[in-house]
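Below is one structure, written out as structure tokens; comments come after it.
All protein chains but one are shown in place.
Now for subunit A:
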Amino acid sequence: MDISTFTWTIFAILAIAIAVAVLNFLGNRTKKDTFLLLGLSDSGKTSLFLKLRYGSLVQTHTSMKENEGHFIINDNGIPLVKNPIHIVDVPGHEKLRFKFSDFIPITRGIIFVIDSSTCAKNSRQIAEYLYDIFAHKNVKNIPTLIACNMSDMITALPPERIRTILENEINHLRKTRTSGLDHQDSVDEVEYLGYESENFKFEHLENEVVFEKCSVKDGEINVIKEWIIDTLQGK
């Protein structure tokens, strides 16, 4: 092979790689357009992701890996905003959740999906996940929508009720988590949720937290789209 072709090829590739890296870096710094779909396993995150993206209902199983994509929030194909946003569906399995914190630095908003029909039974698990999210040191200012999914089920609880259940549960967790044993070496930086003297309420958080009911199955997800758009526009 010709030496000059060789050098030239390498040079060109390096140049492109650097350009891409720089653009990427700048891009990440200037705009946060990532929305995270979080929540327990089987709450309907992947279904919601697919519904938002393609407008249709698709059969799903437990996720082992994130689903992510850049796309424009649309209503039956009609774009509702100009620019595509980045949506990441993080698997809800306990062993895979930790991935969410990788995305926090670029996150504009969190959509926490709950199965309203099993919420009472799973309240502790839901609250523990929420606790981990809100106590994360960099989540303080990220607006959060608690999407109470599966409202089509007869057993679904209304968002108001879910809110109180979770507040009670987080109230307990606040006590037990702060008196747990130390971690092996360094102290973890976690935030105390709410006010020490009062029972926990979501409005005590610095984050804006909204509860809405929705049903991916029945296509009732307009509240979610509206919330995303409002959050993007800084409302």
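Methods note: contacts are C-beta pairs under 8 Å (C-beta built on N, C-alpha and C of every residue); 3 or more make two chains touch, one makes a residue touch a chain; residues count from 1.
The rule is simple: contacts and distances are computed from a predicted model.
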**Q.** Complex member absent from the view - protein name from UniProt, among "E2 ubiquitin-conjugating enzyme", "tRNA pseudouridine synthase Pus10", "TBC1 domain family member 15" or "SRP54-type protein"
**A.** "SRP54-type protein"
Q: Could you tell me which of A:Lys32, A:Arg124, A:Lys201 or A:Lys217 touches the chain that is not displayed?
A: A:Arg124
**Q.** Per the touch definition above, residue among A:Ala15, A:Val58, A:Leu80 or A:Ala120 touching the missing chain
**A.** A:Val58
Q) Given the full complex, what residues of subunit A touch the hidden partner chain? A) 1, 9-10, 13, 17, 20, 24, 41-42, 46, 50, 54, 56, 58-67, 69, 71, 89, 91, 93-96, 98, 124-125, 128, 172-173, 175-177, 179-185
